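Only one protein chain is missing from this complex, and each of the others stays in its spot.
Chain IDs A and B follow the sequence of writing; residue 1 opens each chain.
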Amino acid sequence: MRWIALAGLGAALLVPWMPAGGYQQYVVQVATFVLINAAVALAWDIQARTGQLSLAPAAFFGLGAYAYTMAALRGVPLWLAFALGPVASAAVSLVLGVITLRLQGLYFAIATLAFAEVVKVIFKELPVDLTGGAVGLTAPPLLGGHQTGLYYLGLAVLLVTIGASLAVRQTRLHYAFTAIRQGELTARVLGVRVVQVKLFAFVLSAFLIGLVGAYATSRLFFVIPDDTFGIGISVSALATAIFGGVYTTAGPVLGALILRTLEEGLHIVLRQGYLVVYGVILMVVILYLPGGLVGLLTRRRGRDAAAGD
Amino acid sequence: MDLFLQTLVNGLIQSGTYALASSGLALAVGVLHIVNFAHGEFLMVGAFTAYWLSLLVGVDPLVSLVPAGALLFVASGGIYRFSVRHVLLAPELNALLLTFGIAITLQNLAVLAFGATPRVVHTAYQITTLSLGPISVGVAPLITLVVSVAVLSGMYAVLYRTGVGKSIRAVAQNRTGAYLVGLDVDRIYLLTFGLASALAAVAGAMVLVRIGASPHMGFAFVLKAFAIIVMAGLGNLTGVLWASLILATGEAFVRTYVPGGGGWAEAVFFLLIFGTLVWRSWRQA
Partner (left out) sequence: MRNVAVILVIVAMVALGGTEGLAQREQVRIGITLPLTGPASVSGKAAEAGFRLALDEINKAGGVLGSRMQVIIEDDGNLPARAVPIFTKFVTVDRVHAITGIFGSAVGVSIVGPAKLHEPLILMIGAASPLVERGFADYKYLFHYHPWAYHNLEAVFNFMEFLRTGTGASTIAILYEDGPFGSTGIDDTRRELIRRGFDVPFMEAFKSGSGDFTALLTRAKRHPVDVLFWIGFDADALPIAVQAREVGFAPRMIFGTPASWPVGFEANPVARDVAGLAGWTSASPLAASREFVKKYQAKYRATTEEYMAPMAYTILTTLAAAMNKAGTPDKDRVTAELARTDAETPMGRLRFRPSRLSPSIYQGFDADLWMVFQFRDGRRVPVWPTHVAAGPLAWRWR
C-alpha cells in the first residue's frame, strides 16, 4: 500500500505541471475540487470511526467559510482569517459534542442534522450587515487568486487531513475509536476514556472541516447560507467515504477521486441522464463491494480487511 | 383569541401532511431499521402516479391513493428483492448509501421523463373551506389529516393486534430469534418495506393536491420525515402524530406571532427536534 500512496502523492504534486496542453487549468481546477471533497470526506471519516454518524459537516464547513470571510472583510490579515476558520468550527463543535454526548446512532445523526439546519437559518436571518443574510458575501481570495498556488494550498490541507487520519490510525487511539464504535459500554468497561475520545474525534474532525471550508471559500469567492451550509456537503462527505471505504484513510480520498472523475466523465459521455447512471453505479458498488473501493483492493490482497472491522 | 385558535387549527391541519409523509418511514426505519433515503422519491413517484391518472383518466387523487400505493408496493418489492435485501446484514451505512443511490436514480429518471417543472392538478375540493365560526379549515388538508390519523392508528392496530403485526415486531426485535421460531423473515421484510413505500406514495398523492408534483420534491420531505420519526422515538408510531403536531403548531405560531417569524419558522422546527433529542438523552441518565 505504501508505494501506491507515494505514487499518488507524486502524481498529485505534479498535477499543475502535467502536459495536458490546453486542458491544464481545467484539470487543476477539477483537481482542486477533488481535494476539497476528499478532505471533507476524510475528516468526516475520522469522527465516524467512533461510531458517530454526524450530519454536521455542513455546519462546520460553513462556519469555517464564514469565519474566514467575515474576518477578512473586516480587515483581518488573510492568513489570520484563514486560521480563524478551523478554530471557530472546533470551538462550536466542542459545545455541540458535549451536548450530544449521550445520543447514539440515528438519534445522534438527526440531532447533528437539526443543528446544521438551525445554523443555516441563523446565518440567513441575522442582520445583513453582520453576516450578509440570504444573499451571501463575497470573500477575498487567498494568495491573490493564483491558481497553482491555491492548488498546492489545497493539497497541503488534504495532506494535513491525511496526516491526522494516519496519526489516529497508527496510535492507540485507533483501538479506542474502534472499541467505542463496537460498543460504548464495553469500551468503558475496558478502560477507554469514552467521553474524551469521542469529543477529541468530533473536535478534530470539525477543525479539519472548518479548515477546508475556509480554504474552499477563498477559492469560490462567495459564501451563501443555502450552499455553504447546504446539507449536500454532509451527504456528499458521507457518501464519498462509504463509497471509497469507511474507516480507512485511503477510502475517502480514493472515493472523492473516483466519484468526481466518474461524474465528469459520465457528463461528457451522456449529456442528459448522466446522474441516473451515477446513481446506479453507487447502488451497484455498495451491493457488490460492501467494504467500498478499498474493500476491493484489500480483499484482492488477501489481507484481513482494514475496512469494516 | 380568534387568531390564536386559527393558528392552532392551522398547525393541527399541517401536522397531518407531516405525519402522513413520515408514517411510511416510521415503519421502515423505526420498526425494521432500514434507513431508507429513497422514501422521498417514493413519495414523488406516488405524486406523479396520481398526477398522470388525474390528467389522462380523470381520476381524482383521493381515489388514486389506492393505485399509487399499489404501484409502489409492487415496485418497492422489486427494489427490495434486488438490492435492499442484500445490505440488511451489512453495516447500517451501506443501506444509507444504497438508498441514496436509488434516490438519485429515481429523481433523475423523473427529470428525464417529466422535466423539472412542477405540475399541478385541479380538484373540485381544492379550495373548499369549512367554516366553524370564525375559524376556517381547508377541506383538502383536513382530509390529509384524517387519512394520516387513520393510517397511523391502522398501522398501530396491525402491529399490535394482528398475527402479521406480531411477526413483524418479532423480526424487529430479534432477527435470528425470528428465524429460529420459523418465521419467513425475508417475506416479512418484503411486505413491510412494500407497505412503507406504499404509504409514501399515498402521502405523495395528497401532496399533489396541495402543492403539486415535481422531480425534486422528495428531498425536503425525507429530511423532515427523518427528523420527525427520530423525535417521536424510533418504533413509536403514535409518537409520530404527537411530534408532527408539536412541530407544525410550533411553526404556525412562530409564523403568526413573531415579527420576521416566516424566516425563523424552520429554525424553530429543527430546534424543537434538537431540544427534544438532547433533553431525552440526558433525562435517561
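Heads up, the rule we're going with is that a contact is a pair of C-beta atoms (placed from the backbone, for glycine too) under 8 Å apart; a residue touches a chain by one contact, two chains touch by 3 or more.
Every value quoted in this text rests on a predicted model; they were computed, and no experiment measured them.
Among the chains included here, which ones are touched by the excluded chain in the whole complex?
A, B
Given the contact definition stated above, which residue among B:G133, B:G182 or B:G260 touches the chain not shown here?
B:G260
If I consider the whole complex, including the chain that's not displayed, which of B:G11, B:G101 or B:G235 touches that chain?
The missing chain is touched by B:G11.
Which of A:G136, A:G154 or A:G210 sits in contact with the chain that's absent?
A:G136
With the missing chain put back, which residues of subunit B would touch it? List them for me.
3, 6-7, 10-11, 13-14, 17, 55, 111, 115-122, 126-127, 129, 136-138, 140-141, 207, 210-212, 214, 216-217, 220, 248, 251-253, 255-256, 260-263, 265-266
Could you list which residues of subunit A touch the chain missing from the display?
Spelled out for subunit A, the touching residues are 21-26, 29-30, 33, 124-125, 128, 133-136, 138, 141, 145, 147, 220-222, 224, 226-227, 267, 271-272, 274-275.
In this text, only the chains that are shown with their structure count from here on.
Hey, how far is the Cα centre of subunit A from the one of subunit B, in Å?
30
In their complex, what parts of subunit A are in touch with subunit B?
These residues of subunit A touch subunit B: 53, 99-103, 105-107, 109-111, 113-115, 117-118, 121-122, 124-125, 231, 235, 238-239, 242-243, 246, 272-273, 275-276, 278-283, 286-287, 290, 308.
Which residues, counting only subunit B, touch subunit A once they are in their complex?
On the subunit B side, the touching residues are 29, 35, 83, 86-87, 90-94, 96-98, 100-109, 111-112, 223, 226-227, 230-231, 234, 260, 263-264, 266-267, 270-271, 273-274, 277-278, 281-282, 284-285.
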